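As C-alpha cells, the structure follows; a few thoughts come after it.
One chain of protein is taken out of this complex; the other chains stay put.
Moving on to chain A:
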Amino acid sequence: MTEQATNTPIAKPKAPPSIVASTGFLGLNRKDATLLALVVVLTMLAPFILNPFPEGSGMAQFNAGYPDLMQRFVIFGIFAIGFNILFGLTGYLSFGHAAFLGVGSYAAIWMMKLVTLNIIPAIILSIIFAGLFALLVGFICLRRSGIYFSILTLAFAQMSYALAYSVLTPITGGETGLQIKATDRPILSGLEPGEIGRANFFGIDMRTSYELSLGDWLFTFNAGYYIAAVVMLLSFYLSIRIFRSPFGMMLRAVKSNQQRMSYTGLNSKPYTLAAFVISGMYAGLAGGLMVAMDTQVGPERMFWTASGEVVLMAILGGVGTLIGPVLGAGMIKYMENIISKINETILHQWFAFLPDGLEDFVVSMIYPFIGKGWHLTLGIVFMLVVIFLPGGLVEGGQKIAGLFRRKAKTDDTPSKTPAE
C-alpha cells in the first residue's frame, strides 16, 4: 500500500462475499438475485410506495410519487451505480463525473433535434459519446492516483463546463442551453408544420400518465418513469454482474494493492481505464435519459457541484455496495425536492398548537434547515452518516437487521447457546 493509501474510501473493509457461491438465476447467486428481485418490486410499485399520504392531508407534501421526482430517483440512481463501479471497486475518486453526464445530454438532444424524436437512438448516442470522452479523460487522468487523479478529473469537468458555457456556444447553446423548438425538424419524425417535437418511445409520449384514484389517494403511473426504471434495472443487473466477475475482482485488486498486482503480471492501467470508461458510459446513459424525460439541457449540468453530488450519493448510501448508491441518490433527491419545498408558513401551521412565543421560537430554530437551507440538513445528515455509519445507509440497514436477527435467535432458542 504505497500511493494507494490516499485512495482508501471512508468505508470500513468488509469481508467480500465468496466468489464460489453457486450461480443460478440470470447468472446471479441467490443473495444477489433476491436483491435484484427486491429492487424490481420496489421500482415497479414506486408510485404506490412513494405516495403513502392521502391528497390534501397535511403530510401530502412528503409524497414523492410524482413522475418528475420518480424519474430523477432512477436516473440519478443510474449515475450513482456507474460512479460506484469506479469509486467503489478501484478506489479512484473522480470529481468530474458530471462532465460525462453533460456530454451524454448534449449528444442526446442533438440526436433528437436533427434525426429522430425516438429516445432510443438518442440514448445510444449519449452512451457512445460519453464513453469516448471518458476514454480521453481517463487516459490522461489515470497517469496519477489519489488526490492528483481527483484534481485532474475536476479540472477536466470544469473545462468542459467552461467550454459548454461560452466557447462552444454554437453547439451547446451557451448559458441558455438547448431545447427542442418549433423550428426543429428531425428528419425521421414526420411532424406537422409548426408542431413542437415531443420525445417518444416508438410513439409513446414520455409524458403520458395514467392516474389512479383510490379514495383520497392519487397514484400516477408515468410512461417516462417506467422506461427510465427499466433502464435502471438493466444497469443495476449489469453492475451486479461486473461486481461478481473476475474483472470486478481485478478492480478490487487495484484498490487493494497495485504493487502486488504488477508483480503478479497484471497491468493495472487498462483495468482502471476500463472501469473509468464503463462508469463514464453509465453517466452518459443517465444524461441521455434526462434529456429523454425533459427535452432540455444546460451547462450547469456539468458544474462541479453536480460532480460532488454523485460522490455524496455513493458515500451516503455505502461505497462499494451494490444497492448503496441507489439509496444515496434517492435520499439526496428526496431531500432536495421535499425539504426545499417546506416554507415558513407550513412550519407555522405545524407548530400552531404551541403557545405563540414558543411557536415563533421553534419555527425560527428550524427555519434555517428548510427551503433553501436544505443543503444544511443534507450536510448534517452526511456528517452523521460518515461518523456513525461509515458504511453508509447500507451499513445502517445491516445493523438494524442484525439487531433483529440476534433478538429473534435468543428468543427462539433459549435452551441452546445464545447467538454470539
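Definition applied: contacts are C-beta pairs under 8 Å (C-beta built on N, C-alpha and C of every residue); 3 or more make two chains touch, one makes a residue touch a chain; residues count from 1.
To be clear about the criterion, contacts and distances are computed from a predicted model.
Entry comment: the absent subunit's protein name, as recorded by UniProt, is "Lipopolysaccharide export system ATP-binding protein LptB", drawn from "Lipoprotein", "Methane monooxygenase/ammonia monooxygenase subunit A", "Lipopolysaccharide export system ATP-binding protein LptB" or "Cytochrome ubiquinol oxidase subunit I". Among the residues A:Arg72, A:Lys113 or A:Arg244, only A:Arg244 touches the chain that is left out of the figure.
Within the set A:His97, A:Lys113, A:Lys255 or A:Lys333, the residue that contacts the chain not displayed is A:Lys255. Listed here are the chain A residues that touch the chain not shown: 1, 13, 15-16, 18-20, 22-23, 27, 241-242, 244-250, 252-253, 255-257, 259-267, 270-271, 274, 278.
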